[in-house]
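Removed from the display is one protein chain of the complex; every other protein chain stays in position.
Labels for the chains are A, B and C, by order of writing; each one numbers its residues from 1.
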Amino acid sequence: MDSALATTDPNMPETEVHAEHEHVALPQHRHHFETEEQQREAGSFGMWLFLLTEIMFFGGMFFAYLLYRNWYYPAFAVASNQLSVPLGTINTAVLITSGFCMAIGVWAAEVRKKGVLVAMLLLTTVFGLIFLGVKYDEYHEKYELHHIPGDSFNTSMFTNPAGYGIKEEPLAPDMAQKTQIFFFLYFAMTGMHALHMIIGIALLLWLTWRAQRGDFSSGYVAPIENFGLYWHFVDIVWIFLFPLLYLINRHPLH
Amino acid sequence: MAHEAIHTDAHDPLNVTNPEHAQHHIVTPLQYGYVYVTLLLFTGITAAAAYVNLGWANPVIALAIACFKAVIVILFFMHAAYQSRLIKMTIGAGFFMFLVLVTMTLTDYISRAWGLW
Amino acid sequence: MGLSPVLWQFLVKWLHNSSLFPAEASGISPYVDALYFFLVMMTIVGTALVAVLLLVFSIRYRREKNPVATQIEGSTLLEATWTIIPLAIFLVTFVWGALLYFRIYNPPANAMNIYIVGKQWMWKAEHPGGQHEINALHVPLGKPVQLTMISQDVFHSFSIPDFRIKREVIPGRYSTVWFEATQVGTYHLFCTQYCGTQHSGMVGEVTVLTPQDYKKWLDQSTSGQSLAQNGERLFASMGCNSCHSGTAAARGPSLAGVYGSKLTLTDGSQILVDDAYLRDAILNPSKHVTAGFAPIMPTYQGQLSEDGLIDLVEFIKNMQSNYRVQQTFVTSASGESAPTTPPQGTNETVNP
Partner (left out) sequence: MSAAIGNTIVSLPDQTTAQIPKRNYINNEHGLLSWLLTGDHKRIAILYLISITFFFFIGGAFAGLIRLELLTPQPDLVSSDTYNKFFTMHGIIMIFLFLVPSVPATLGNFLIPIMLGAKDLAFPKINLLSWYLYVIGGTLTLAALVLGGVDTGWTFTTPLSTHYLNTHVITAAMAIFIAGFASIFTGLNFIVTIHRMRCPGMTWFRMPLFVWAHYAASLLMVLGTPVLAIALVLVALERIFGIGVFDPTKGGDPLLFQHLFWFYSHPAVYIMILPGMGVISEVISTFSRKRIFGYTAVAFSSVAIALFGFFVWEHHMFIMGVSNYSALVFSLLTMLVAVPSAIKIFNWAFTLQKGSITFETPMLYSFGFMGLFTIGGLTGVFLGSLGMDIHLTETYFIVAHFHFVMVGGMLMAFLAGIHFWWPKMTGRMYPESLSKLAAVTTFIGFNLTFLPQFILGYLGMPRRYHAYPPEFQVLNVLSTAGATVLGVGYMLPMLYLAWSLKYGAIAGDNPWQATGLEWQIQSPPLTENFTETPIMDHEAYDYEWLANKTKKEVTTVG
């Protein structure tokens, strides 16, 4: 059997290009697709379907948030006010910038500018890391304040805000307990989001390495495009998390 | 061989793909730039709007802005505006199912307080 | 039911005697069984129809008989038939089932109340008169009985098959079910929701007694203190009376006659005071601040057992005046017990 090893792609187990498929031009073309167009469309459709599952995955947590926010609104409002809006806003901007770099990266791949592509992928990574850094800082603050849900969770800041120099109405003890639910959802949602970012950054580093090797400089851009979809999806999740978690009640009620 | 009969020698490779497949559209950096600036702008607006007391409108505005931002990310950063109808329907299906999850579950939570009749 | 009552009785008796059918021991049972027989008929007819179709076609159109198949596209008329007829039957089932559901879960107003606490792995029944039973329940014949149930730990499910009733016993929230026993005897009581290691040991017996026997039983098994009396002591010992004293200067609202009334909360919403509300107001007071009062009540979450909560709820439920609250306050300071009846001329019926 005539088979030539396609050199470039560690991504696929099938590395044979059969003799009867000589019309296949590119080495990255998978043997089982008739055309590259078909392969490309299948790839992006598959990615979108995967994002569909991600919507439902986060959907469960968003619903939990909706429910408890309505049940325990005072606790949610006060607990939300303990998050830093400046940090949250900066982080949103950082993440959008990262997404913007990714978008430019996709363009660079499409117009086959290898240098720009590599630079943009690196920038995307850097902004992603900045985001995670800020997130770490925020987590660390919560840790020091004993606002990590669990046995060490401490509600005294909410029952006695004046003692901590915070301008908030004190919460009744039973309602103050419910801030734990807020913080649990906060950590679960942002944590799951951060986990997606960490996975994304690992993929980004791999893609950057492949990009500088020249894998995406000849018109084959599907991995970059599909990763772009993933990265933007992660952005979108944050776009919702930011107002829902940080901005519940920032205006003085009285 | 038995299976020869259903084969014909000539086959048009284009025939096997989606008949409505769109020409691959390349969004320019300038367009990305506009979207990027809009996103930053609305991030600022949403943060600022939270400090104004608008009563029930506060969460509505926050969510409306978030939805708007998400839509332009999907349309332009994710190229959904230039994709086939299938992809658009897929995205729609995702949000539809999320709404099913939310609304159908809420039928329980909202009417639970109504008690017996 | 379509069947004559005699035939019905005969059928049910015969099935029961051959251990194929549970006893019909509650008022609701015949209604449940009627729907059951309807559905069984539906299943038998439906399955028989499919079986007959398969059999007849298999015989008539087997290859020896019919070597060449005739291709048929389909038939809209036939397909519409087997879409609409099942749909109609299922819709009838839906309406019938829904009516039954509300009959089983809506207690009549005159039902007597018994509290049930489920815990790993036993049932505790608490009668208003203070009689406690473990894994047993004594009820009078022919009187509607409402069960107000709560779990102390995980989901349980309270099931009396011979009464055809069952309801999940939930942690953190009262659920109710009711029945009217129509036959003297003892019946199985099961926990049907898997609740951990000894799930299958969480069983008991329901004893239906004639009203006379029931009264005898109540008198024999009393612990001396009714639930409301227990609640009263708890009310004093937890210091509830210091705020809910019913005086004009009190920091908490007066609780006399509050049960069954509509309260206006600080956010303007109106709420009906029932068992569930009272329980929740003790545990999560800040969710239910009565209009005109400050949200200062502490939570009693973790300080009261479900039994204690039931005592308190029962006490507040039966509280017609603030007289005894105030008396308890006075006498608990002096160390004497409160007089049980107010002297003549006191404000016994001040509440609206």
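Simple rule for what comes next: a contact is a pair of C-beta atoms (placed from the backbone, for glycine too) under 8 Å apart; a residue touches a chain by one contact, two chains touch by 3 or more.
As the structure is a prediction and not an experimental result, all values here were calculated from the model.
*Asks:* So there's a chain missing from this view; which of the remaining chains does it actually touch?
*Replies:* A, B, C
*Asks:* Which residue, C:S175, C:T290 or C:N322, contacts the hidden chain when the whole complex is considered?
*Replies:* C:S175
*Asks:* Looking at A:G115, A:G133 or A:G150, which makes contact with the chain not pictured?
*Replies:* The missing chain is touched by A:G150.
*Asks:* Check each of C:V154, C:V184 or C:L263 against the chain that is not shown and name the one that touches it.
*Replies:* Of the listed residues, the one touching the omitted chain is C:V154.
*Asks:* Since one chain isn't shown, list which residues of chain B touch it in the complete complex.
*Replies:* Touch set of chain B with respect to the missing chain: 1-3, 5-9, 11-12, 15-18, 86, 93-94, 97, 100-101, 104-105, 107-112, 114, 116-117.
*Asks:* Which residue numbers on chain A touch the omitted chain?
*Replies:* 11-14, 18, 20, 30-34, 38, 41-42, 45-46, 49-50, 52-54, 56-61, 63-64, 67-68, 71-72, 148-151, 153, 177-178, 180-181, 184-185, 188, 192
*Asks:* Using the touch rule from the top, list residues of chain C that touch the missing partner.
*Replies:* 19-22, 31-32, 35-36, 39, 42-43, 46-47, 50-51, 53-54, 57-58, 61-64, 66-75, 78-79, 82-83, 86-87, 90-91, 93-94, 96-105, 120, 153-155, 157, 159, 161-162, 164-168, 170-173, 175, 188, 190-201, 284, 301-302
Convention: only the chains that are shown with their structure count from here on.
*Asks:* What whole-Å value do you get for the distance between chain A and chain C if each is reduced to the mean of its CA atoms?
*Replies:* 47
*Asks:* Need the CA-centroid distance for the pair chain B / chain C, whole Å please.
*Replies:* 45
*Asks:* So how far apart, in whole Å, are chain A and chain B when each is placed at the average of its C-alpha atoms?
*Replies:* The separation of the two C-alpha centroids amounts to 16 Å.
*Asks:* Give me the residues of chain B that touch two or more other chains.
*Replies:* Not one residue of chain B touches more than one other chain, so the list is empty.
*Asks:* Going by the contact rule at the top, pick out the chain C residues touching chain A in the complex.
*Replies:* Going through chain C, the ones touching chain A are 283-287, 295-299, 301.
*Asks:* With touch defined as at the start, can you tell me which chain B residues reach chain A in the complex?
*Replies:* Per the stated touch rule, the residues are 13-14, 16-18, 21, 24, 26-29, 32-33, 35-36, 39-40, 43-44, 46-47, 50-54, 58-59, 62-63, 65-66, 69-70, 73-74, 76-79, 83-84, 86-87, 90-91, 93-95, 97-98, 101-102, 105, 109.
*Asks:* Report the residues of chain A in contact with chain B in the complex, numbered from low to high.
*Replies:* 23, 34-35, 37-38, 40-41, 44-45, 48-49, 51-52, 55-56, 59-60, 62-63, 66-67, 85, 88-89, 92-93, 96-97, 99-100, 102-104, 107, 110-111, 225, 228-229, 232-233, 235-236, 239-240, 242-244, 246-253
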